[in-house]
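Here the structure comes first, spelled out in structure tokens, and everything after it is commentary.
One protein chain is absent from this view; the other protein chains keep their places.
Showing chain A:
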Amino acid sequence: MFRNTIKSFTSNIIRPSLITRQLPLRTVQRCSGPVFVRSYAGFPSLTRDLAKERIIELLEGYDKVSTKNGITEDSSFINDLGLDSLDVVEVVMELEHEFNIQIPDNEADGLKTVGQTIDYILSQPDAC
């Protein structure tokens, strides 16, 4: 019993430090409704504001992203947020996952800012 007390005590201490960078995993729930039912109530259509909010939330999940000037639509991934080319590939792949779309390299190269990325996502008919 003493051992169990110690165990629960230490696990309570340890647990918070284990919660490090967790990227939002909401996509799965959001996009996984039955495909044959068009449920407007369950899946709000993707508005510009919603897409922006989700992109910013995803970017804020990166320790490396510099948020001292805030993230706006004009923020450039490389010049303002301090990401390099490999970070951008990672972000693009997380966005593919988040919005359930495909972004090929040659398209991704054109996405320099948060705003351009929002435009691209909204132009994808399958984005959700």
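A few remarks follow.
The definition used in the following text is that a contact is a pair of C-beta atoms (placed from the backbone, for glycine too) under 8 Å apart; a residue touches a chain by one contact, two chains touch by 3 or more; residues count from 1.
The working rule: contacts and distances are computed from a predicted model.
Taken from the listed names "DNA-directed RNA polymerase III subunit RPC3", "4'-phosphopantetheinyl transferase domain-containing protein", "V-type proton ATPase subunit a" or "NADH-ubiquinone oxidoreductase chain 1", the protein name that UniProt assigns to the chain not shown is "4'-phosphopantetheinyl transferase domain-containing protein". From the options A:Leu50, A:Ile78 or A:Met93, the residue with contact to the chain not on display is A:Met93. Residue-wise, the contact with the chain that is not shown comes from A:Asn106, picked out of A:Ser45, A:Asn106 or A:Ser123. The chain not displayed touches chain A at residues 85-86, 89-90, 93, 96-97, 104-106, 109-110.
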